[in-house]
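Sharing a structure with you now.
Of the protein chains in this complex, all but one are displayed in their positions.
Here is chain A:
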Amino acid sequence: MSETALATPEFSAAGRPAGRLRRRNWPAIIAWAVVLLILVLLPLYLPPGLLSAGQYVMVGAVGAIGLTLVFGQAGQLSLAHAFFLLVGGTAYSVLAGETTQAGAERIVGFGWPPLLALIGAVVITALFGLAFAPVAGRLKGIYLGIASLALVYIGFYLGRALPALTGGASSGRNPEPFSLFGFPFTNEGDIALFGVPLRQPERLWYLFLVVLVIGYLLAAGAMRGRVGRAWRAVRDHEAAAAAMGVNVLRAKAVAFAVSAAYAGLAGVLLVLWYGLLKPDESEFGNYGLNTSIAFLAMVLIGGLGSIPGAVAGALIVWGSQQILTLFAADLGLGTALSGFSPTVISLYVYGLAVIAVVLFEPGGLAAIGRNTVAALRGRRRSDMDSSGASGRRSAPPGKDGK
């Protein structure tokens, strides 16, 4: 019944009822604290290029969490992620910006406080996701994927057709810089941490980090409880989900809305990162099919349904792209492979990563991580996992209800 024929849907760490019967898992808490500390200290040491690359990865991670929720947990394939990114970025720019006159074009803005605009943008994007729900309720698997892809092309058209909102494809518009209760995320004002001045890049890093942590915890918390169970049931067996009281259509609609909200949030961060909202001039752009595919690659590499996996996937997919761009000259890629841009090369890199995952570990990085942790703890979790993967999968597919 599972629609996720690409790879085995992963039972994420978030789905484990940890702490429900067991007490706190101290090694994990300490490990997370260390990771967080490193992420807090990193901007003090990183050169500007890597700092910017790290921000980009965090943007990707927020979006990837959204996709792994709808695709990995709820079993609904979405290729519309790039569209929701565009909606989020545009909504923020319109809500936070001022109305200006650019040549013949009047560019509309509401001048909301940036935090309000960010929240508004997320809500608006979620509503766009909800509006797609009737389609999501009728189609399954790859058909749903193709239908959702239509949104990307609608976005491509609207981005150019509505310059009053987007600024148009040739020039775009500059989004209002983020600020929080009067504190600007720009170079304004002098603050420092351990003697290192915190300027726009550092401040944005911390903003993105906070957003990512909140998005991560929210997703993990929800997937651990009632909503996560309902979504996984919809993914695995719709009739059984319904028999247990889950309103399947509603669950799919909410999953789409939540996923769109994450993508919209990533879209806001993306325009803050670029300092520019710019609709695509060609189909191969920031909001094109290639971006939707990149997000798909993130969640496949990370392990479908796994939230930490989505973050790791973003690191590999968008990280490799940034690293290749940064070091293209050093690596001699510019001359030796003339005609291949770093973006195209990174496409091959994560394309191969996806193939490797499909061939060798359908559970992705999440499964590798789990098995490693289990091995370190000397538990027999890995045996259990592998027998779980092959165990009863040969049972006849349910014919009841469908």
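Simple rule for what comes next: a contact is a pair of C-beta atoms (placed from the backbone, for glycine too) under 8 Å apart; a residue touches a chain by one contact, two chains touch by 3 or more; residues count from 1.
Simple rule for what comes next: contacts and distances are computed from a predicted model.
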Chain left out of the displayed complex - its UniProt protein name, from "RNA polymerase ECF family sigma subunit", "Hydrogenase maturation factor HypA", "Tryptophan synthase alpha chain" or "ABC transporter ATP-binding protein": "ABC transporter ATP-binding protein"
Hidden partner chain, touching residue among A:Val248, A:Ala328, A:Ile345 or A:Ile368: A:Val248
Contacting the left-out chain in the complete assembly, out of A:Ala222, A:Leu289 or A:Ile345: A:Ala222
Touching residue (missing chain; options A:Glu105, A:Asp236, A:Glu281 or A:Glu361): A:Asp236
Options A:Leu95, A:Ala133, A:Val258 or A:Val354, residue touching the unrepresented chain: A:Val258
Residues from chain A at the interface with the omitted partner, ascending: 1, 8-11, 15-17, 20-21, 217-222, 224-230, 232-233, 235-237, 239-248, 254, 258, 384-385, 387-389, 391-393, 395-401
